[in-house]
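I am attaching a structure below and will ask some questions about it afterwards.
Let's turn to chain A:
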Amino acid sequence: MLQITDLHAYYGKSHVLNGVEMQIMPGEVIALLGRNGVGRSTTAKAIMGEVAPQGSIRFRGQEIAGLPNHKIARMGLGYVPESRDIFPTMTVRQNLMLGIKNMRKTGRWSIDQMLEMFPNLARRADNPAGVLSGGEKQMLTMCRTLMGDPELIIIDEPTEGLAPLIVTQVGEMIAEIAKAGVSILLVEQKLSIALKIADRVYVMGHGEIVYSGTPAEFATRDDIRKEWLEV
Partner candidate 1 sequence: DTIKMAFIDPLSGAMASSGEPAYQSFILAAEHINANGGVNGNEIEILGLDNKISPKESLVQLQKAIDQGARYILQGNGSSVASAIIDAVNKHNQRNPGEEVLFFNYAAVTPAFTNEACSFWHFRFDAHADMKMNGITDWVAKRDDIKKVYLIGQDYVFGEAVAAAAESQLAEKRPDIEIVGNELHPLAKVKDFTPYVQKIISSEADAVITGNWGQDMTLLVKAAADAGQEIPYLTFYGGSSGAVATLGEGAVGTLFQVSELAANQEGISDEQNALVAEYKERFPDYDYYYHRAFVTLEMFDAAAEKAGSIDPIDVAYALEGLSVEGGYGTATMRAEDHQVQQPLFITTVSPDVTFPVDNTDLGWALVEGGVISAEAAMEPTTCEMERPE
Partner candidate 2 sequence: METLVFALLNGVIYGLLLFMLSSGLTLIFSMMGVLNFAHASFYMLGAYLAFTIMEGTSFWIALFLAPVLVGLVGMVVERYGLRRVHAQGHVAELLFTFGLAYLIDEVVKIFWGRTAVNYRVPELLDFPLFTLYGAQYPAYRIFILFVAAFMLVALWYLLKRTRAGLIIQAALTHPHMVGSLGHNVPLIFMSVFGVGCALAGLAGVIGGNYFVTDPAMAVQMGPIVFVVVVVGGLGSLEGAFVAAMLIGLLQTSAISINASLADIFGFLGLGPHTEVGEITIASMAPMLPFLLLVLILMIRPRGLMGEREV
(Lines give C-alpha, C1' and ligand atoms only; values in the text may rest on other atoms or scores of the structure.)
Protein backbone atom coordinates (compact mmCIF):
# COMPACT_ATOMS: atom_id res chain seq x y z
CA MET A 1 0.00 0.00 0.00
CA LEU A 2 2.67 2.45 1.02
CA GLN A 3 6.22 1.83 -0.06
CA ILE A 4 8.99 4.13 1.07
CA THR A 5 12.46 3.70 -0.36
CA ASP A 6 15.55 5.68 0.47
CA LEU A 7 13.69 8.68 1.87
CA HIS A 8 15.76 11.70 2.83
CA ALA A 9 14.62 15.02 4.25
CA TYR A 10 16.31 18.20 5.36
CA TYR A 11 15.52 21.16 7.57
CA GLY A 12 17.68 23.81 6.05
CA LYS A 13 21.06 22.25 6.31
CA SER A 14 20.36 19.59 8.87
CA HIS A 15 19.86 16.15 7.40
CA VAL A 16 16.99 14.68 9.39
CA LEU A 17 15.94 11.63 7.42
CA ASN A 18 18.70 9.48 6.19
CA GLY A 19 17.37 6.80 3.88
CA VAL A 20 14.19 5.58 5.51
CA GLU A 21 12.81 2.29 4.15
CA MET A 22 9.37 1.20 5.14
CA GLN A 23 6.31 -0.48 3.79
CA ILE A 24 2.72 -0.82 4.85
CA MET A 25 0.32 -3.44 3.59
CA PRO A 26 -3.40 -2.84 3.18
CA GLY A 27 -5.23 -3.10 6.48
CA GLU A 28 -2.06 -3.15 8.52
CA VAL A 29 -1.43 -1.18 11.68
CA ILE A 30 2.16 -0.10 11.95
CA ALA A 31 3.71 1.55 14.96
CA LEU A 32 6.69 3.77 14.38
CA LEU A 33 8.69 3.97 17.57
CA GLY A 34 11.75 5.89 18.52
CA ARG A 35 13.11 8.48 20.86
CA ASN A 36 12.31 12.13 20.72
CA GLY A 37 13.80 13.93 17.79
CA VAL A 38 14.89 10.93 15.75
CA GLY A 39 12.70 12.01 12.86
CA ARG A 40 9.43 10.16 13.21
CA SER A 41 7.27 13.23 12.78
CA THR A 42 9.46 14.28 9.92
CA THR A 43 8.80 10.97 8.21
CA ALA A 44 5.09 11.60 8.52
CA LYS A 45 5.46 15.11 7.20
CA ALA A 46 7.61 13.95 4.31
CA ILE A 47 4.95 11.47 3.29
CA MET A 48 2.33 14.17 3.36
CA GLY A 49 4.51 16.53 1.36
CA GLU A 50 4.85 19.06 4.15
CA VAL A 51 8.57 18.60 4.26
CA ALA A 52 10.21 18.33 0.88
CA PRO A 53 11.01 14.62 0.50
CA GLN A 54 13.87 13.17 -1.52
CA GLY A 55 13.62 9.57 -2.55
CA SER A 56 10.63 7.51 -3.44
CA ILE A 57 7.25 7.29 -1.75
CA ARG A 58 4.73 5.13 -3.52
CA PHE A 59 1.14 4.98 -2.47
CA ARG A 60 -0.76 2.15 -4.12
CA GLY A 61 1.89 2.00 -6.75
CA GLN A 62 1.84 5.68 -7.53
CA GLU A 63 4.76 7.97 -6.81
CA ILE A 64 3.59 10.73 -4.45
CA ALA A 65 6.88 12.31 -3.43
CA GLY A 66 6.83 15.94 -4.52
CA LEU A 67 3.08 16.24 -4.96
CA PRO A 68 1.23 19.07 -3.18
CA ASN A 69 -0.41 17.84 -0.01
CA HIS A 70 -4.01 18.19 -1.15
CA LYS A 71 -3.33 15.81 -4.02
CA ILE A 72 -1.77 13.29 -1.67
CA ALA A 73 -4.73 13.59 0.64
CA ARG A 74 -7.14 13.11 -2.22
CA MET A 75 -5.45 9.87 -3.11
CA GLY A 76 -6.59 8.46 0.20
CA LEU A 77 -4.00 9.38 2.78
CA GLY A 78 -5.10 10.91 6.05
CA TYR A 79 -2.88 12.76 8.46
CA VAL A 80 -3.31 13.70 12.09
CA PRO A 81 -0.44 15.99 12.93
CA GLU A 82 1.31 16.23 16.22
CA SER A 83 0.29 19.86 16.50
CA ARG A 84 -3.42 18.99 16.38
CA ASP A 85 -4.22 21.83 14.07
CA ILE A 86 -7.85 22.30 14.81
CA PHE A 87 -9.52 25.42 13.42
CA PRO A 88 -10.12 27.30 16.60
CA THR A 89 -12.73 29.79 15.49
CA MET A 90 -14.97 27.19 13.94
CA THR A 91 -17.37 24.96 15.73
CA VAL A 92 -16.62 21.33 16.26
CA ARG A 93 -19.21 20.44 13.69
CA GLN A 94 -17.69 22.79 11.13
CA ASN A 95 -14.30 21.31 11.82
CA LEU A 96 -15.65 17.91 11.04
CA MET A 97 -17.32 19.21 7.93
CA LEU A 98 -14.00 20.44 6.67
CA GLY A 99 -12.65 16.96 6.86
CA ILE A 100 -14.96 15.88 4.10
CA LYS A 101 -13.23 16.01 0.78
CA ASN A 102 -16.20 15.58 -1.41
CA MET A 103 -19.59 16.64 -0.21
CA ARG A 104 -21.36 14.47 -2.72
CA LYS A 105 -19.82 11.20 -1.68
CA THR A 106 -20.55 9.79 1.73
CA GLY A 107 -17.67 7.95 3.28
CA ARG A 108 -17.53 5.33 5.94
CA TRP A 109 -18.37 7.85 8.64
CA SER A 110 -20.91 10.60 8.92
CA ILE A 111 -20.71 13.57 11.23
CA ASP A 112 -23.55 12.33 13.35
CA GLN A 113 -21.99 8.93 13.72
CA MET A 114 -18.78 10.53 14.81
CA LEU A 115 -20.50 12.60 17.44
CA GLU A 116 -22.31 9.55 18.66
CA MET A 117 -19.06 7.72 19.07
CA PHE A 118 -17.56 10.59 21.04
CA PRO A 119 -20.02 12.07 23.48
CA ASN A 120 -17.33 14.48 24.65
CA LEU A 121 -17.33 16.06 21.25
CA ALA A 122 -21.07 15.88 20.89
CA ARG A 123 -21.42 18.00 23.99
CA ARG A 124 -19.28 20.67 22.39
CA ALA A 125 -20.53 20.22 18.83
CA ASP A 126 -21.56 23.82 18.45
CA ASN A 127 -18.79 25.44 20.43
CA PRO A 128 -15.77 26.92 18.78
CA ALA A 129 -13.13 24.23 18.67
CA GLY A 130 -10.54 26.59 20.10
CA VAL A 131 -12.02 26.24 23.54
CA LEU A 132 -11.78 22.48 23.65
CA SER A 133 -9.46 20.93 26.14
CA GLY A 134 -6.33 19.26 24.94
CA GLY A 135 -7.85 15.80 24.86
CA GLU A 136 -10.98 16.90 23.12
CA LYS A 137 -8.86 18.55 20.48
CA GLN A 138 -6.98 15.35 19.87
CA MET A 139 -10.18 13.43 19.31
CA LEU A 140 -11.53 16.10 17.06
CA THR A 141 -8.44 16.03 14.88
CA MET A 142 -8.67 12.31 14.45
CA CYS A 143 -12.36 12.36 13.69
CA ARG A 144 -11.89 15.16 11.25
CA THR A 145 -9.34 13.19 9.29
CA LEU A 146 -11.58 10.17 9.25
CA MET A 147 -14.33 12.23 7.66
CA GLY A 148 -12.17 12.31 4.56
CA ASP A 149 -12.46 8.57 4.34
CA PRO A 150 -8.77 7.74 4.07
CA GLU A 151 -7.34 4.34 3.20
CA LEU A 152 -4.26 4.95 5.24
CA ILE A 153 -4.10 7.27 8.17
CA ILE A 154 -0.95 8.60 9.74
CA ILE A 155 -1.38 9.54 13.38
CA ASP A 156 1.38 11.42 15.11
CA GLU A 157 1.61 11.08 18.88
CA PRO A 158 -2.10 10.86 19.58
CA THR A 159 -1.76 10.35 23.31
CA GLU A 160 0.60 13.12 24.15
CA GLY A 161 -0.62 15.23 27.02
CA LEU A 162 -3.71 13.20 27.64
CA ALA A 163 -5.13 12.03 30.91
CA PRO A 164 -4.58 8.34 31.56
CA LEU A 165 -8.22 7.50 31.14
CA ILE A 166 -8.41 9.30 27.84
CA VAL A 167 -5.25 7.63 26.67
CA THR A 168 -7.04 4.34 26.95
CA GLN A 169 -10.01 5.76 25.11
CA VAL A 170 -7.87 7.01 22.28
CA GLY A 171 -6.23 3.62 22.09
CA GLU A 172 -9.61 2.03 21.73
CA MET A 173 -10.56 4.47 19.09
CA ILE A 174 -7.51 3.64 17.04
CA ALA A 175 -8.29 -0.02 17.32
CA GLU A 176 -11.78 0.76 16.14
CA ILE A 177 -10.45 2.56 13.11
CA ALA A 178 -8.23 -0.36 12.30
CA LYS A 179 -11.20 -2.64 12.51
CA ALA A 180 -12.91 -0.60 9.84
CA GLY A 181 -10.17 -1.68 7.51
CA VAL A 182 -8.12 1.47 7.45
CA SER A 183 -4.37 1.05 7.46
CA ILE A 184 -2.67 3.00 10.19
CA LEU A 185 0.79 4.39 10.65
CA LEU A 186 0.98 5.22 14.30
CA VAL A 187 3.80 7.37 15.59
CA GLU A 188 3.91 6.69 19.29
CA GLN A 189 6.00 6.78 22.39
CA LYS A 190 3.77 4.91 24.78
CA LEU A 191 4.83 1.34 24.16
CA SER A 192 1.89 -0.13 26.01
CA ILE A 193 -0.56 1.20 23.48
CA ALA A 194 1.57 0.76 20.42
CA LEU A 195 2.28 -2.87 21.13
CA LYS A 196 -1.33 -3.60 21.85
CA ILE A 197 -2.67 -2.40 18.52
CA ALA A 198 0.15 -2.78 16.06
CA ASP A 199 0.59 -5.59 13.58
CA ARG A 200 4.18 -4.60 13.10
CA VAL A 201 6.58 -2.12 14.63
CA TYR A 202 9.36 -0.11 13.13
CA VAL A 203 11.96 1.45 15.37
CA MET A 204 13.65 4.55 14.19
CA GLY A 205 17.01 5.87 15.23
CA HIS A 206 18.81 8.89 13.87
CA GLY A 207 16.88 9.24 10.67
CA GLU A 208 16.75 5.61 9.64
CA ILE A 209 14.87 2.46 10.48
CA VAL A 210 16.91 0.33 12.82
CA TYR A 211 14.49 -2.46 13.52
CA SER A 212 11.29 -3.92 12.21
CA GLY A 213 9.23 -6.87 13.36
CA THR A 214 5.99 -7.98 14.96
CA PRO A 215 5.16 -6.87 18.49
CA ALA A 216 5.76 -10.39 19.69
CA GLU A 217 9.24 -10.47 18.23
CA PHE A 218 9.90 -7.00 19.48
CA ALA A 219 8.95 -7.99 23.00
CA THR A 220 11.90 -10.33 23.01
CA ARG A 221 14.37 -7.76 21.79
CA ASP A 222 15.44 -6.02 24.96
CA ASP A 223 18.64 -4.92 23.26
CA ILE A 224 16.75 -2.84 20.72
CA ARG A 225 14.56 -1.44 23.42
CA LYS A 226 17.57 -0.46 25.52
CA GLU A 227 19.55 1.02 22.72
CA TRP A 228 16.90 2.87 20.75
CA LEU A 229 13.99 3.55 23.00
CA GLU A 230 14.85 4.04 26.61
CA VAL A 231 16.26 7.20 27.93
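How were these candidates chosen? In short, all candidates are chains of the complex that A comes from, given by their letters.
To be clear about the criterion, contacts are C-beta pairs under 8 Å (C-beta built on N, C-alpha and C of every residue); 3 or more make two chains touch, one makes a residue touch a chain; residues count from 1.
Everything numeric in this text was worked out from a predicted model, so none of it was measured.
Participant: With reference to the defined contact criterion, which of 1 or 2 touches chain A in this complex?
Facilitator: 2
Participant: Report the residues of chain A in contact with candidate 2 in the complex, numbered from low to high.
Facilitator: 48, 50, 68-70, 72-74, 78-79, 81, 85, 87-90, 94, 97-99, 101, 103, 144-145, 148
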